[in-house]
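One protein chain is absent from this view; the other protein chains keep their places.
Every chain is named by a letter (A and B) in the order it is written, and numbering of its residues begins at 1.
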């Protein structure tokens, strides 16, 4: 089941609030917030009881929520100081290692399950998708040409970077899915562990699914899996972080590059993940994250002749049309499997659909 | 010869020889074997078979190279060489008999006027392990006794240890000692270990002036395998393309049946080309194959299978 569906917190106990809510809360609480020492560089302002508990636990780690102006930025000053105006964060796309706005200049409001406005996200266009494919193609030979060990290290690095930002992710997941803080943290932990899982696969999958073939003749014959190329990934709509990592990590672990359409409803953790990837030694273009309307962008990716694989996990009702569009260039399609349990052992089932088997023969003679 | 200057440059030093021979295209053993195997599936029947059998008989170098050879045996073999089937004058004579140097005189006498050549092995056959002077004396003695063809062996030890110049120079010296007799250079491919070496040794022999390159002494196994003959035929074909000079090929040893002989002819036909389908350019070094060719010939004529007792042993 999705991480959102299970533990929808009641508004009374654990609704997370960001931005405006947070600012309001900060302003209101200005009088007694001196008791909580602020982080060194705009540390999280805590709106809501469970958030405070989280900060106590993570302690100094909150210092990580600095890059790119993330998180709720209300900084509580002294009791007598005028309220400081927070620096809000702009959520942009992640394409070719950079964070551009949509070329269309459009954005759309992202709300919590309860309808509270969280942020404006970029509303990516067909052309943004095209640019993302170009970036992913450009990155492919370099990324697939890295040693498997190196890819593993970079995926592990992503886990390290996420760990450092776990509080921010927990905030975002809680806000996006309306789940309790503890649940959000568990989901963040699982997402981090997922990177670790796939980091370990990079240099083993070849051994697990490839091997020597005993042909009848004087030939050396070896089958090796190779990445398909550029994979368009429709991230699950209902699991904005754990589900997202669960679909991206297997695709790039094997050397593919990815163009990801984030959960339309809850895209914010995806952009934060982009920021993590940007600081994880992952070459630009290996993962490209688009936010916007899945129905608008995905047909262009499905039909794109330079897209080699299509993961329809988050496609919903679009799946049949997209699979049909993908048929035009024999794009490899992973069909959606509704009701996926993101906490289960992932196995290899998300890697093998985007692997090609290359079999090399060579004569054996003197 | 058009390639004299080029040959002398190439052979100027061991280094230049090595650079040349190791610069030749390699041979993929598996591919060569597959090609030979494919060609050996050619089905030669009826009239084609009859023609092939007669051609094969005319290419035989009827051979006896035993310590126990006697003059009587050589005379008997010579008679058979001239008239392989006394009962059937339409059977062509063989190309030559092949004997040790001390038997040349006997063979020459027995074959006078028959058109059958007399080939003599020389140069401390089969090992070649003797001083050059002894090898040359061996050669001169055979030629003096009337041999029209000399089958020399190369120094495989020198070849394998990289002393290509020594092999080359010995061939030149023996060639000179041959005078007008034709020189067949035995590579003893069974000791050369790789088909790359077979090609290199073939070129080395051609460079040094061989008239024929020959696979084997018959004393070492494997002898004339089809892939080896294939590679040698490719070498003479390419040498001809490069220099305009045609060198002969002689597989020897292990060719026992009509089928073996015909497989060799198919190889010649499809690899070197029709020009080599001539005893002047292709020989089969063998002895027992002759009777099998005769028996198959009879079967084609009469339609019944003959028995070995109807053919003379030698």
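Simple rule for what comes next: a contact is a pair of C-beta atoms (placed from the backbone, for glycine too) under 8 Å apart; a residue touches a chain by one contact, two chains touch by 3 or more.
Throughout what follows, contacts and distances are computed from a predicted model.
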Statement: Record lookup, UniProt, unshown chain, options "Chemotaxis protein CheW", "GMC family oxidoreductase", "Aldehyde dehydrogenase (Acceptor)" or "FecR family protein" -> protein name "Aldehyde dehydrogenase (Acceptor)"
Statement: Visible partners of the omitted chain are A, B
Query: Which residue among B:114, B:243, B:257 or B:312 touches the omitted chain?
result: B:114
Message: For a quick check of understanding: of A:179, A:232, A:277 or A:319, which residue touches the chain that isn't displayed?
response: A:319
Subunit B residues that touch the omitted chain in the full complex: 25-28, 30-32, 34-35, 41-49, 51-52, 54-55, 58, 82-84, 89-93, 95, 113-117, 148-149, 182, 211-212, 234, 248, 265-266, 268-270, 273-280
Statement: Absent-chain interface residues of subunit A come out as 208-209, 211, 213-217, 219, 221, 223, 228, 305, 308, 319-321, 323-324, 326-330, 332-333, 356-363
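In this text, only the chains that are shown with their structure count from here on.
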- request: State the interface residues of subunit B toward subunit A in the complex, per the touch definition above.
  value: 28-31, 33, 193-195
Field: Sites on subunit A touched by subunit B in the complex
entry: 217-219, 363-366
